[in-house]
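Remarks on the structure that follows.
With one protein chain held back, the other chains of the complex are shown just where they sit.
After this line comes chain A, so read on.
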Amino acid sequence: MAATMRRLHICRRSLAYSQKRRSSVVSVERVAISNDEPNSLYPPIKTKYPPGTWGAMEPKYAWLWDKRREESLAIPDVQQRIAALCDKEMKHLVVKVKDERPRTLDFKKYITKTHVMPGLPETYRTAVDSSLLDELTALLSPLICDSIAVEMDQLQRRGYLKHFMKAGNHQESAAAHLLLRTILCSLSAQLSGQFPHLLTMQYDENVNLAATWDRHGIKRSRRRMVHPEWFTSDIVSDQRVKANTSADFVLRSDQPLPEFVSHDSGPSTGTEIPAINFAPHVYGQPMIPKEKSTVEAGYVCGDPCEFGLMSVLNTVWSHYSAEKYGENHAQDARLGQGVMSSFVWLAAQAHNQGFNTLVDMTYPLTTQTVLTDGQHWQFLAYQLNTMELWKDNEGNHRANLCWVSDEAKLYAEVVEGKVHGFNPDVLRQLIAFLALAPAERPYDLRPTLPPTGDEPKVREQYIPVKTEEVIVVEEEKYIVE
């Protein structure tokens, strides 16, 4: 019985293979390049690779990606395009954004194709007036000191609260959240007179962010037979990746931030991200069974403020990591959170502009990220140059960039309601982050989508006008003889 079944299976497989060969002939007609001669007898010629650079990818696989790209481009609506990308249930590699485990930073850099550079970009020196920044720092320092003292005072007075606060637990996180909210709200209120973009921005708390993309260099676990002699894993070396996180505070505006460096030169193209030699499970990153992808940018598609100004991430969770593995490993874990979170938010924003893993970005998107537990502050500037991460370095020479400042303390300690050791440099950098104004870009932000005048942000009248139907009642005429 078993032998018969096996024979049947072999027959079915050979049938499927022959059908596959026939279907590949159909695809030639679709992407054929016409011959020079008008009435040629020969069939049109198909080039080896589709247009673009493909690196060491197999031609057959490159054509498959090209087909998927064209299918995605043919969808004219943003939400439908995202739905088409996320609708298929497939295996994902889930990257943990807040990962307490040590030695995962290299993996996170690779999976997002990010080049991390020390120091912040030049834009903060040129775009923001330094004398004004100094002035504002001197003016607002006492205000921030007061707000720290007020928030810490409650904890100081109620000494028993400290018994509940263990490293990285919910209580400690909630206390830091309250302090950050006070600092952010008082700063944005005070600075909005000087910087008008803060008047029109949107503010949100505990925002869910999620994105999905494909990354080259990670072999798939399942070997699927395509031909008696070769398997999918011989030509396929990419994996669908998924990450979701939440940002504690988010500021958004209607225009994107200016780009930090050029899209096509300098560190954007000249850096190579070192490859990882080991499977993802070595870094403690799990695979999940089949599931749908998700893309969440923290707002409903069509919101007037679609671009991120700044996100503030709570890093209290990493205190547990510092206790268990040491401060160096905790710092790496925090930086990993910053890199991943910035990438995920920008990728989700790019999805809402019509770009995705198939349709690469035509311009860079930037954001600013603050990593803090209330006392220790670290500033990140991130520029998303590309989302086409399923190509190798030769195929796609662009890399995403992240600038990181050194970690610094905002204050040393709070004793008897007074703040000691206040560091104005940290406050100055925070004001500089808020002061960097978004600017209108000279090009179309949605080049792959047809223009529609019916976008929610352009629309003025949301409730459709109800037209009254005039009912004409005809008089009944009776014929009286």
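Note that in this section contacts are C-beta pairs under 8 Å (C-beta built on N, C-alpha and C of every residue); 3 or more make two chains touch, one makes a residue touch a chain; residues count from 1.
We take it that contacts and distances are computed from a predicted model.
*Asks:* Would you kindly match the missing chain to its UniProt protein name, picking from "mRNA decay factor PAT1 domain-containing protein", "Large ribosomal subunit protein uL23m", "Proteasome subunit beta" or "tRNA (adenine(58)-N(1))-methyltransferase catalytic subunit TRMT61A"?
*Replies:* This omitted chain is identified in its UniProt record as "Large ribosomal subunit protein uL23m".
*Asks:* Touching the left-out chain: which of A:Lys46, A:Arg101, A:His376 or A:Arg446?
*Replies:* A:Arg101
*Asks:* With the missing chain put back, one of A:Val282, A:Ala412, A:Ala439 or A:Val458 would touch it. Which one?
*Replies:* Answering carefully, the residue with contact to the hidden chain is A:Val282.
*Asks:* List the chain A residues touching the unshown chain?
*Replies:* Its contact residues with the unshown chain are 2-3, 7, 101-103, 277-279, 282, 284, 325, 328-329.
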